[in-house]
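Take a look at this one; I'll ask things after.
Heads up, one of the protein chains got dropped from this complex, but the rest are sitting where they should.
Labels run A, B and C following the written order; every chain starts at residue 1.
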């Protein structure tokens, strides 16, 4: 048992607590060794009943706690840059929730720090890459029988947005998943963004531009359109259709029990991303634990986190101006290959 | 315009009135020339606004009316034998609603009369043979790429049964459609019937054995099972899955607009057979008019009507005894080929 | 029989011949009275076997032929303006295939001529309004249970484009169907168009911008996106999803027999619009014949033909410049209500 991976979890909110539960009960090969949260009671609650865990308010203290050999960052976005740099400084592998760093300048500093280190330590929490349907679609596109992709049609709908959700967050929080998924599915960088505003729904909070329709262009000429509608009222839906030269492939339709009653044949629509993507979160953390124990980083990395930030920033710019905004990436360090 | 087919319609009830409307407004090449119904007011109502139609209470008078060159029998089942024999006596082509004749002895007399005549005049109203989905399934089975059929799984559901519907009518009225469809899809006669009675639904009228589960066996060893449930409450559903040696094919699932709202993705279920099979009735009558004008009979004939009667009678026998009942057909006259 | 509608069909090409067959064999209440085509042999072939039809090379001669009381225009688009004005001059009701008139200036002249006449005579062949799925969607949107529409996502795919198909024709021929459908479904005029060009498929002819992605904006702020891909290779697909404030509704998915064999559960995709929309053409012509015999015009009219021309022209402008082009409509004559 000496080789169980001891993980310091930074942040004990909704997502952090869920990861603590996952490391303890679902994923074999790891254990929670330390937890840090400014709210020490919340941290204690999240690890209640677990043995051998130290509780901290200072993230760096958690990193230095006994038995810690890896880090899971689930604190709010603005705290990520400091946490990542602290992990790098200690040579600790780290799984960092998205966004890696909310602003692209900070994201670039993380990329540069890891490049200076000369080895990869960070994996970013783009968990759709671990969803079985997305993986199936990726395999199909890579395998090539449908020819080159030409368009991706994406839908991203939530029942309702949390309090304080802004028009910009439809782009830089919600659509950031599609930004990463598109880059990954296509194996291409994105080069421009246009955000269009249809009439807003009367079901959305006053002042929120919801839905929005986002157009992403890739370096290979693929056009990606994303309907993002975070107060659609009826369910959580994430769909993607890849239109290729010789066929199309679609994921994300409902596929549950069909109940026929009272004149309709119906399938339930998931209400929550934790339902739709429960398996993806489990697979993501399991893959991270397994790779980390082998001394490898196999998932999306800091470059992916940086690129997503730049595209999202361009999108917010387009939301404000209504026009098309070009995406300008810094040169890619050799560490991130090509 | 001299060659418009002048049709005498016998029976001006629900089905007869619908056929009159169809001959007048939907199917080109025919016109209603005469109508007969014991209730003369009902007959007059059914042809209100049509020119050149004579109205009768006596079916034979309608057959002899000026301009009549074909007959459509939509009167109650017990009147069919006499109507068919009268049409045969006059050499008139006839489209007869199902059941051709409710009892197999009478059905056999019709077969024998037509065989004596030496040419085919009767087409029986098994309209599923004209439904686009059934035809597609028939084509696929005939074409042979799935290999030999081994089983048919059928569903036949109605929202509710009309007043006076008896347990036997689930077999000899409802399932008679599946009896004909199975014979036609398989190109085989049926050789035995077993009717099973699950617990009856509390939604069915007191004393009605509903649902029932009917097992039909074919001469080639194909097993056909039919769920018949005439008070299912939620819709009209007719489905059929053919299981073959190298694959299966299924028809009859809902396939309408998908409406996603309030947590479910739903398709409407038809409430009525006139909705589900509207196109089939139109195609049936059009095909009959076209063939009749060419002097041909191309649809299901008197032999098919007879065979369905015999199987249905065996089924009613099984419903009463609970056991398996063998089907005994008279020898098939040469007129009906093989 | 004196009231059969005598129709002069202008144009005996693919579409004209199909309409002649339909008037003769499918739609009751009408007959072909005259046909005109510059290629007299083609015209003769199209009416072979029909009685009482005169054949002409001059369209106006056909309009003046005995027994003609209505006109069906199926000649090439550039001949439509003259044909419509000739029908108006004679007070003849006319069903005109789309595009009503290819250029918006000519289309406006038709609108103005009919407005001067002071009564409506023209119906334009936007047959999707007669497709059962589109009608169901229209009913649902009008009925209002899903709230206000915010977006329409449309797909329009063909197996391959005919010889001579140009990049502009994806907009002004293919997408013109979606332009009319959007106006009709929403009950709103369109106000701007943007045409985007993803990478072209290697399956498209050299130089053809295929696929294209067209964005239409409505006066009420609805955003309509259309993927048009006329060399997709695999089938004919027309889909539409209406996203509303309280739910979405989708039409156009495959819905045929499910065949399970060799590791997949598959539904056939139609290869041709005449398969997908066969019922719609029949219903369109039947509705036109019925309304015309009653002295009414109930379908899409000259104003709809004109508006579609203006939007399509703006779309072609956008295709050339890459930018967003505003749609400028002439004032709507009172004849066309509001």
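Note that contacts are C-beta pairs under 8 Å (C-beta built on N, C-alpha and C of every residue); 3 or more make two chains touch, one makes a residue touch a chain.
Note that the coordinates shown come from a computational prediction; the quantities given were computed from them, not determined experimentally.
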item	value
Which residue of A:14, A:116, A:255 or A:326 touches the chain not shown here	A:255
Hidden partner chain, touching residue among B:223, B:291 or B:335	B:223
Where the missing chain touches chain B, by residue	147-148, 150-151, 153, 196, 198-203, 211, 213, 215, 220-223, 225, 227, 229, 232-234, 243, 245-248
Residue ranges of chain A at the interface with the undisplayed chain	1, 4, 24-29, 133, 136-137, 140, 145-146, 246-251, 253, 255-262, 279
Interface with the unshown chain - residue positions in chain C	233-235, 237, 253-254, 260-269, 271
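The definition used in the following text is that only the chains that are shown with their structure count from here on.
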item	value
Per-chain CA centroid nearest to the all-protein CA mean	C
Chain whose average C-alpha position is farthest from chain C's own	A
Where chain A and chain B are represented by their mean Cα positions, the distance between them in whole Å	58
Between chain B and chain C, centroid-to-centroid distance (C-alpha), Å	38
For chain A paired with chain C, centre-to-centre distance based on mean C-alpha positions, whole Å	44
Overlap residues in chain A, where contacts from two or more other chains coincide	233-234
